[in-house]
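Handing you a structure now.
Only a single protein chain was left out; the remaining protein chains are all shown in position.
Now for chain A:
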Amino acid sequence: MRLLQSVLPRLACVTTRTSLSVPVPRYQPKDQLHRHAEVPTPTLPESVQEENNRLLADSLKHSDFFHVSELFSLKDLFNARVHFGHKKGCRNRLMEPYIFGCRLEQDIIDLDQSVLHLQQALNFTAHCAYRKGIILFVSRIRQFAHLIEKTAKESGEYAHARYWQGGLLTNAHVQYGTGIHLPDLIIFLSTMNNIFEQHVAVRDAAKMNIPTVGIVDSNCNPTLITYPIPGNDDSPSAVKLYCKLFKMTILRAKDKRRQMDLLHGIQEELTE
């Protein structure tokens, strides 16, 4: 809504916060068929706004506010086969800094770098979830479509693991009506589509000022992704690990937010 107004300032959007409806008309899970627009949130009084801002600013002071680095270790990544890349001939030259070496023509991804990048990405995701941002999981690997949708549902966010219509982000106001709220973060479990080209959503998200977190394999172009995570996107064990980690970070961040809100609610009652 806010982003849409910034991108298309002439559009007189009503400031209602409608949740992102299921994007693809071909597939609609039963529980989302009768989704209604949410009631517009009333503007908060100024003191509460200031409290809110202070809360959010405090969370940024710690380097690892949500302790995401405790969620995984390098050994976990190794066991989940995250270090396996594609063959030498498939390699994207822009991935060369992230590749450790080539063992009998198979690229091995540098897990030391993967750990750092994964920590950064999970930290960013957690902070976005803490600020009640809308997160969209995107992937075009048919093998993991169900797993990703399940992960998104369990973490209370959204997923799009089906065919991506061209104007989903860039033409949203025409396709879904005015007042649409685009996602605040897009997580790619694989940045490639089914014909081994970069997923359209990577470029569209960058156009619409939406930050992206993405797993980049050795045949992917990592330059447009805001927080790339070099790693394997084809093995089931690796994708299961990623889904688990993202779900845990998002739930942790949301729980923390709820805790903080309750705490400050109690504090306000005491002061009153």
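We take it that contacts are C-beta pairs under 8 Å (C-beta built on N, C-alpha and C of every residue); 3 or more make two chains touch, one makes a residue touch a chain; residues count from 1.
In this text, contacts and distances are computed from a predicted model.
Candidate names were "pyruvate dehydrogenase (acetyl-transferring)", "Dynein axonemal intermediate chain 3", "Small ribosomal subunit protein mS23" or "Peptidase M14 domain-containing protein", and the UniProt protein name of the unshown chain is "Small ribosomal subunit protein mS23".
In the complete assembly, the contact with the undisplayed chain comes from A:Arg131, out of A:Arg131, A:His173 or A:Lys240. Although one chain is not displayed, chain A still touches it through residues 1-3, 5-6, 9, 56-57, 60, 88, 91-94, 96, 99-103, 107-108, 116-117, 120, 123-124, 127-128, 131-133, 184-185, 203, 205-207, 209-212, 221, 223-228.
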